[in-house]
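Got a structure here, written out as structure tokens. Questions coming.
Only one protein chain is missing; all other protein chains are in place.
So, subunit A:
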């Protein structure tokens, strides 16, 4: 009843889900230092390096070589090596001597043919060299095949199809070959290179069977670090268009601008799809106005009092938010029409995994200063939307509060700035997608507010925003923001068509 971790299982001896198929450890793994070879053309297309091939296999390989010439290289034992040269480290073709395993790096594909045993140590050498193994061993259970996706790193060819090997391998697209080479090398580095790696992978597989709900995922097993780094797995990957009936929750962060706040509440309450309004009262020194003073609106209005005046309070996933869609809106944004807000919500429904907002901003690379720069001018491109007025999925509140990388969250709270840039970074990084800017540009804040809020125009403000971008890019280790040249308008926007028949006539009118 013992579990067997074996190096040469066939499909008939392997007890699936019980035994573990392990590699035959190659002693060269520890002895030879082969640096990874980058992509690019290699001298040979197919290479055979095994010394003890059955004559039948060898004659098939020779037939391939006769047909395809120098792109196929078949190596064998060296017969006339001088004393002291280890035979394991040399291979010969006629009188030519090659260093082994270095020669493996000269070929695109390297055949791994079964011997008396199914498992072959040469597989490890081939992977180490970043050569794509061509497995010719019918019924062989490849090492760790329970978790490793060998289709990404190797080509399996039935023994009977050996004569067709050349044409089969030629049908593999070049881009895929390069990825397979990278993948092969990664398998060796992670699971083949030492007995320790082999042992740990074996234990991990058994561990995953015992605790399947905490098991390591396919991606963690198979994606090389470069792919793990460059790929994104969107947490909201299912293409769903949320039902309109759900509506959205508006969240207004406020401190003490009660008059302006009340105007915003009155305006937003006119939007048909608003289902709840949440006021986040960020002022600990002053109580919110009495209930009777608040505007009477048709949807529930709730005031949440915070313990500390922090910007991140705006992005907390409050239990009161029962809809997927959140509209973050500043307490001084009164210029947006009901049509514009309703349209923004409809656009969000079509892009529920993105930030959908009104004022757009751009990040640029400043070649003189060699760093990122924040841009709020009239540009043809956008890469961010301000969260002073933006729709997004509640899930991002959860991410902002609990999964923000590094010290960004605290940094934002300490500086009382850039919470919107942080949100843009977070969403772009996790989804790999751009923001959607809706409707034309206009002045957003009320005229009388600009005087108080002169800060926005201030040069120091722009410098600080640029600093934020640079700071966040370094914490994320990359620049996740995506630049696009489009914005969303209603289908019939500015078309020569009766305004009264348009769903959203009142757009960009200010």
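Please note the rule applied: contacts are C-beta pairs under 8 Å (C-beta built on N, C-alpha and C of every residue); 3 or more make two chains touch, one makes a residue touch a chain; residues count from 1.
As a working rule, contacts and distances are computed from a predicted model.
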item	value
Hidden chain of the complex, named as in its UniProt record, picked from "Ubiquinone biosynthesis protein", "EXT1C protein", "DNA replication licensing factor MCM4" or "Small ribosomal subunit protein uS10m"	"EXT1C protein"
Absent-chain contact - pick from A:207, A:379 or A:470	A:379
Contact partner of the left-out chain, one of A:102, A:234 or A:474	A:234
Sole residue of A:3, A:63 or A:87 that reaches the chain not shown, by the stated touch rule	A:87
Listed residues A:80, A:171 or A:460, member touching the removed chain	A:171
For subunit A, residues in touch with the removed chain	11-12, 16-17, 24, 26-28, 30-31, 33, 50-57, 87-88, 114-117, 120-122, 138-139, 149, 151-152, 155-160, 168-169, 171-173, 175-176, 179, 194-196, 212-213, 215, 217-218, 222, 227, 229-243, 246, 317, 324, 343, 346-347, 350, 352, 360, 378-382, 393-395, 397-398, 431-434, 437, 440-441, 482, 484-495, 497, 501-504
